[in-house]
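Every protein chain but one is kept in place in this view of the complex.
The first chain written gets the first letter, and so on, giving A, B and C; residue counts start at 1 in each chain.
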Amino acid sequence: MSERRYTLTISCPDRSGIIAAVSGFIAQHKGWIVEASYHTDLETQRFFMRQEILADSLPFDLIEFHAQFTDLAAEFKMDWHISDSAQKKRIIILVSKQDHCLNDLLHRWRSGELLVDIPCVVSNHADLRGFVEWHGIPFHHVDMTDKADAFENIEHLFRLYHGDAMVLARFMQILPPDLCRRHAGQIINIHHSFLPSFVGAKPYHQAYQRGVKLIGATCHYVTDELDAGPIIEQDTVRIDHGDSVDDMVRYGRDIEKTVLARGLRYHVEDRVLVCSNKTIVFK
Amino acid sequence: MSERRYTLTISCPDRSGIIAAVSGFIAQHKGWIVEASYHTDLETQRFFMRQEILADSLPFDLIEFHAQFTDLAAEFKMDWHISDSAQKKRIIILVSKQDHCLNDLLHRWRSGELLVDIPCVVSNHADLRGFVEWHGIPFHHVDMTDKADAFENIEHLFRLYHGDAMVLARFMQILPPDLCRRHAGQIINIHHSFLPSFVGAKPYHQAYQRGVKLIGATCHYVTDELDAGPIIEQDTVRIDHGDSVDDMVRYGRDIEKTVLARGLRYHVEDRVLVCSNKTIVFK
Amino acid sequence: MSERRYTLTISCPDRSGIIAAVSGFIAQHKGWIVEASYHTDLETQRFFMRQEILADSLPFDLIEFHAQFTDLAAEFKMDWHISDSAQKKRIIILVSKQDHCLNDLLHRWRSGELLVDIPCVVSNHADLRGFVEWHGIPFHHVDMTDKADAFENIEHLFRLYHGDAMVLARFMQILPPDLCRRHAGQIINIHHSFLPSFVGAKPYHQAYQRGVKLIGATCHYVTDELDAGPIIEQDTVRIDHGDSVDDMVRYGRDIEKTVLARGLRYHVEDRVLVCSNKTIVFK
Partner (left out) sequence: MSERRYTLTISCPDRSGIIAAVSGFIAQHKGWIVEASYHTDLETQRFFMRQEILADSLPFDLIEFHAQFTDLAAEFKMDWHISDSAQKKRIIILVSKQDHCLNDLLHRWRSGELLVDIPCVVSNHADLRGFVEWHGIPFHHVDMTDKADAFENIEHLFRLYHGDAMVLARFMQILPPDLCRRHAGQIINIHHSFLPSFVGAKPYHQAYQRGVKLIGATCHYVTDELDAGPIIEQDTVRIDHGDSVDDMVRYGRDIEKTVLARGLRYHVEDRVLVCSNKTIVFK
């Protein structure tokens, strides 16, 4: 993704002519579309699209794009958004003691694979301060004794650092419902089971008890219902009767890391559109 | 599996010396072990083992084996079983209208991959009579109007044909609890979801509603609790937002077929030992 | 895919405005696009697209579509094609003695999953006549003693039955180069390895010798270079040191079946576009 791009995402009631209207608008301004994806949700009869346009191919900036596009958007009753790849999203990572997802995300970030800013890392434990600060990233230890206070503090940090998204990288704390609602579509969690199986605490223990032959991980948006938000990405890995809970935890870490990394990447690149309690992911 | 083999399966309380005692017994009679697997279940502290022995390497038949082995088995408080690959298991297949699993199993049977006898196929519809009879296999249509009668009829057929196992190859009918209990470990079902997600009817519709990114299939022993018996085999396949319920049904058929075929194969080769509500599968 | 659809596939030199022009043309005639996919190949700088349009939403038939679309197509130097879902493709299946792929394809066909006509099955052995004819499909046994004669015969049958594609469902015979060239993009093979590993004969034996930990299958278009044509679909399955060549053959059959079925489906639905020696598969 070396060249600067605008990413346009749209959802609107389905009808004929939407693609023609939008691509006609872009063509009329000599815009060069490098990626285009479409989907119609049959239940809601809504149409979803995503287009990546080379930024330099358009004769105007995003402010002017808004001005020019607004009439067409109104005609089709569009919910729409355009973002600029030059403007990196700001991701606040929340973590507990288990640091495999944090370690993975920070490596992707420092190697230039994950194109985001990470203005700070927040944790309910002090253990990871050294590792985070080695990266030159501020680390905030939030004491969870008073949960209400703690989450107010977390939300304060999110605003202070102008966070675009909060990533719960094995944070192991249940967020208050009102915080979830205020930041709908902004909070990404990795749950260590193949949802909807094994909601809540200790999913690997639950999986062990049930005797499943595969375990999984799920990256989803957080809503006010526990582990029930729109699923962005999932994966599974094979286990067998010889695997203890500890083995499952170990296998699980590897899929948690990759599932969270993929899910976050989709989010950051505006590939995820929410439709009811489901996601459309334009890969 | 060209050479004739005896398969010895054992479960007993765990202690040291079990492998030595059993393999010592076999070695003393010049038996040649070609496959050996062991497992200790940490929760129940039970030991499980399976050994395949070349039949011609032992100087006695199975009746004599029983006589010779009984003291050792008693000393270790073993539940044990020995089978002879020359004696094929008799599998009764139950099917409804969807025939992808039946078609798959019958092909594996007629090509010599699945080494079983199929004394009959039972269905609550007459549609598949022609296809089954083309294979030279008796077909029984059981009317389900009176369910009690129908299941009595099915159990009668199972006994009449000396069935060793009943395979519900998308039979789509819930078996009565007492029938399940009478044939514990003998009835194998293929459920079209990744259990414990989406128990019961229309699992693909449930999966579609939840917006999962993978769907699955589960082969399990039937117990008196619906879709809750010991899991033998599972697998998943990736879907995305573009897939309708019909697409999911189509993808699902392919994993149902392979998961049932693998699970049945494990069962037929005495690779599956049940421990509480879980299975040990010695592959 | 219950509603009748037109599928329009296009490839042309890349430039801006192609999507706008094509979707503008369709919108102008009130056509309803239900699926749309695009791709630019960076090496050849060619643009590829596929659109499914509800047939009844357009005011004209395919002949009129050709007449109306021809100027636009010329302007963009398009190679293009439009097909009608009401007109099923005619698939000639070639098979040897191994019938797992044939059995799988015929089941998908008779259950209505694979929407094609199968005007005949051709084999160099007589063994499968009964099974094929049970389906009401003509079976032709072609003697391979004189290979030149045999392939002339096969090509004759292909023309006689107005075949659209030839599927080598484990045919195990190498086609003459000139036949491959005359039917470029029309002949689909399933090779029982993960190409480019293990080209040619006995790939499972080759895999066993090399000690690989996964084996695979590859569905590809046949060209005049053995096993080197454009790849449509591939998959792999895990094996281990305990698996003999026979075990690998058995596992392999399951992926051969699904990989061929998926590849053929993509072909039949006009989802595969060839670019140099690679395929674009719009799933």
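To be clear about the criterion, a residue touches a chain if its C-beta (ideal position, glycine included) is under 8 Å from a C-beta of that chain, and two chains touch if they have at least 3 such contacts.
Computed from a predicted structure; not experimentally measured.
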I'm checking contacts with the chain that's been left out. Which of A:H29, A:R90 or A:H107 qualifies? A:H107
Spell out the interface residues on chain A facing the chain that's missing from view. 99-100, 103-104, 107, 111, 113, 134, 242, 250, 253-254, 258, 261, 283
If the hidden chain were put back, which residues of chain B would touch it? 16-17, 19-21, 23-24, 26-28, 30-36, 38, 40, 57
Suppose we count only contacts with the excluded chain; which residues of chain C make the list? 39, 41-42, 194-198, 210-214, 216, 230-236, 240-242, 244, 275, 277-281, 283
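By definition in this document, only the chains that are shown with their structure count from here on.
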Farthest from chain B by Cα centre, which chain is it? Let me know. A
Cα centroid separation between chain B and chain C, in whole Å? 36
Whole-Å distance, C-alpha centre of chain A to that of chain B, is 41
Multi-chain contacts only, two chains or more: what residues does chain A have there? none
